[in-house]
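As you look at this complex, bear in mind that one protein chain is not there, while each of the others sits in place.
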Amino acid sequence: MSDNHHHDHPTGIKRWLFTTNHKDIGTLYLWFSFIMLLIGGAFAMVIRAELMYPGMQIVDPNFFNMMTTMHGLVMVFGAIMPSTVGLANWCIPMMIGAPDMALPRMNNWSFWILPFAATMLVAPMFMGGHFMSGQGPAFGWTFYEPLSGQNDKLAFFVFAVHLLGISSIMGSINIIATILNMRAPGMTLMKMPMFVWTWLITAFLLIAVMPVLAGAVTMMLTDKYFGTSFFNAAGGGDPVLFQHVFWFFGHPEVYIMILPAFGIVSQIIPTFARKKLFGYASMVYATAAIAFLSFIVWAHHMFTVGMPVAGELYFTYATVMIAVPTAVKVFNWTATMWKGAMTFETPMLWAIAFVILFTIGGFTGLMLGVATSDFQYQDTYFVVAHFHYVLVTGALFAIIGAVYYWLPKWTGHMYDEKLSKLHFWMSTISVNVLFFPQHFLGLEGMPRRIPDYNPMFADWNFVSSIGGFVFGASQILFLFIVIKTIRGGAKATSQVWEGAEGLEWTVASPAPYHTFENPPAIK
Amino acid sequence: MAEQKYYLPQPSHWPLVGSVGLFTTTFGFAMALPSKSGDPIGSLAMMYIGMAILAYMLFGWFSTVIRESESGKYNAQVDMSFRMGMMWFIFSEVMFFAAFFGALFYARQLSVPWLAGADPGTNELLWKGFEKSWPLLSTPEMAVKPEAELTFAKAKDVIGAWGVPFYNTLILLTSGVTVTFAHWALKKQNRSALIFWLLATVVLGFLFVTLQAGEYGEAYKHLNLKLSSGIYGTTFFMLTGFHGLHVTIGATMLLIMLFRAIKGHFTPEHHFAFEAAAWYWHFVDVVWLGLFIFVYWL
Partner (left out) sequence: MSVTKTTKILRSLFAAALLCGPALAMAGLNMHRGVTVNSHDMYDLHMLVLWICVVAGIAVFGVIIYSLINHRKSKGVTPATFHESTTVEVIWTVIPFVILVSIAVPTTTSLLRYEDMSNTDIDIKATGWQWKWEYEYIGDKITDSNGVKFFSQLDKESNDARQLKSNVDVTKIDHYLLNVDNPLVVPVGKKVRILTTGKDVIHAWWVPELGVKRDAIPGFINESQFKVEQADWDKVQKDGEAIFRGQCAELCGKDHGFMPIVVKVVSEDKYKAWVSAQKSAAAASAVDSGKVWTKDELIKHGAEVYAKNCAACHQPGGEGMGPFPALKGSKIAKGPIAGHINIVVKGKPGTAMAPFGAMLNDADIAAVITYERNSWGNDMGDMAQPSQIKAAR
């Protein structure tokens, strides 16, 4: 390998289009997911605006369903998943002392499929006369058959999911190969930072379930266009089969979104508590246990579907068991903070908020896992509250924390501490105003995915909408802070944080284009 | 010396070309599928252009990789990354098939018995007269609707296990052996044996596909067994169809390996591409065994 690969990378637009550099690709992923967060968030703003008052004021019901659906899809597949892949790209090679990802060209491809997939996903929204009568997906992010089969532009959705799947699978293969094959000598598996561990397991989950999702949408495609009857009882199939296949993907999917967040928090807390992560080994085993359990609990999303009672019982037992390894994680974080010497820089604030608010979401998850009472909760705002606590104050909060944590390493500049604290407090207060009342709405009996409601739900919806708008505005502030940091700011040191440990903190800030041209020494 | 440790490829335009190809193909296809608006002819053209771009990308990308490989740029670590990549890719394929096998078992064990059964009245109230059987030749719809209004094709019979499917099993199992012989020959640096056994494998592979296509023709023409024959036809064609597609891909991969072997590529130490194709071939083989047992036989 004599040619000096690292001295001649293209500049300008070509740098980004053709890059094989993990940092460039990480940056692309992160910006893509940020844009998707704004788009998905804008859809959420439409939802909250329509629901602010009872009565139909702004959009017609079909458009409302499209907003709900696209909001869920864009957030899950466009914002949360790619952002954690972006973090993996940036950080994993640095954390394990590798020069780059194992398969850099494929890495570029995993990213560059995404914008095309997103285009495919939103394209039908613009088909059909004017915007309001668009034919985009309006069948929920769970796209249950046979409702989804009624969509005239279903094929676009199916292929969008195929493309997203191809991207995720390639990205995960890359991450696994990197972690297993590119570690610097001496970096044994049990010495790896937690973030690397959680991603190793997440990547495994992704490779296991994305193909199943691809199978599910393929069946939808052939049912609609080629006469098969997977989900059609008249031909001997069953609409519920769709739900089984979907949730076999869908439940692990929610852990795909949360495990990297667990990893992030396990990096941040020790740094600012100035104390080693408590129970490293049990963290690893707990992560693995969660991943394993995630394959055998899927039907807790289908308690009302009319399963035999034995099935309902089994899925209840299995589901609530996930609380055990998750509890281990929560306790370990708590024990890490215990008797530490904590400081509260912005990343730490997000991490602490994560631990508390995610746990609240986990508690409601536990409540949902009990089949008998889930009959009352299912498909109400109680579920919406649950999953926003785990997704927004869980996954998203951890990701934002990660951005603050590593931003100095990426850009070489410190972010504006005052503004970022403002961002944190605004977000944390408003997000609770936004989602906490949704518990009440759900318990009172408000179904989800409805554009209008009885006035008895009016008060809490109003409160929730206000919280939503403030939370939305706070994220614009986030965008501003990030741009400001990229353009300038106090110079960051290599170590950045006093308590930071790990290889990524041994290299300069901003990290050089090729981090480790020679393998670093591991203690 | 330390420079030798890691290999990092140059920036490349192939991924982007690949994305454009994928997008053009699928977008064209999506537009071509029947819907209330759309332009099938123009869309199909778009799809074919996309496929051409994809072919161009595959050719270009693989040429680059082969060139780099033959010029000795790849060290053991790169080789290992490729191996892991291929293994996990095959794992993802396994999971893809698992979804369809899952659908098959679900239909056989749960949905058909429910539709025919005595549970809360599904049969009694909705599909009176429908009876459980497997292979399922008459659908629930046929029990309750007059012939003229059926949306599903009524199959006359199914394809038995012990005719062509059985021969195909033998063919694929044999091809698994021949590809192993080819591997041994490669390791022993016996190029003519390598070429011979590879050729044999490829021939067997395409023979399999041809026989399978003949069976499909038979099913459609004479048995009226179609994709639209209800859940039996659905699972039968989707499982065997995806498998057939994978055989075609695997055989094509082996064919390329054959050409490369003829051109003098591969050394006993360095032949990852060959091994990847061989792994893939074994995977296709194993899937077939599952199909033979659960789709044709039991």
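Letters are used for the chains, namely A and B, taken in the order the chains are written, and counting of residues starts over at 1 for each.
The rule is short, and it goes like this: contacts are C-beta pairs under 8 Å (C-beta built on N, C-alpha and C of every residue); 3 or more make two chains touch, one makes a residue touch a chain.
The structure displayed is predicted, hence computed values, not measured ones.
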- Query: Considering the whole complex, which of A:Ile35, A:Ala49, A:Met367 or A:Met426 touches the chain not shown?
  - Reply: A:Met367
- Item | Contact residue for the chain not shown (choose from A:Gly186, A:Pro455 or A:Pro512) | A:Pro455
- Item | Option touching the unshown chain, where B:Gly50, B:Pro140 or B:Gly230 are the choices | B:Pro140
- Task: Out of A:Ile175, A:Val209, A:Val355 or A:Val463, point to the residue that touches the absent chain in the complete complex.
- Result: A:Val355
- Contact partner of the left-out chain, one of A:Met67, A:Val328 or A:Met414: A:Val328
- Item | Hidden partner chain, residues of subunit B it touches | 36, 114-115, 119-122, 125-127, 140, 149, 151
- Note on the structure: Even though one chain is not shown, subunit A touches it at residues 54-57, 59-63, 65, 128, 132-135, 138-140, 144, 146-147, 149-152, 224, 232-234, 238-240, 273-282, 304-306, 309, 312-313, 316-317, 320-321, 323-324, 327-328, 330-331, 334-344, 352, 355-356, 359-360, 363-364, 366-367, 370-373, 375-376, 378-380, 440, 443-445, 447, 449-456, 458-460
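Quick note on the criterion: only the chains that are shown with their structure count from here on.
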- Task: State, to the nearest whole Å, the distance from the C-alpha centre of subunit A to the C-alpha centre of subunit B.
- Result: 31
- Task: Could you please specify the touching residues of subunit B with respect to subunit A in the complex?
- Result: 2-16, 18-20, 22-23, 26-27, 29-30, 33-37, 61, 73, 75, 77, 80-82, 84-85, 88-89, 91-93, 95-96, 98-100, 102-103, 106-107, 110-112, 114-115, 126-127, 136, 139-141, 151-153, 226-228, 230-234, 237-238
- Query: What residues on subunit A touch subunit B, complex-wise?
  - Reply: 1, 5-6, 9-10, 14-15, 17-21, 98-100, 102-106, 108-109, 112-113, 115-116, 119-120, 123, 127-128, 152-153, 155-156, 158-159, 162-163, 166, 169, 172-174, 176-178, 180-182, 207-212, 214-216, 219, 222, 225-230, 233-238, 240-241, 244-245, 248, 514, 517-519
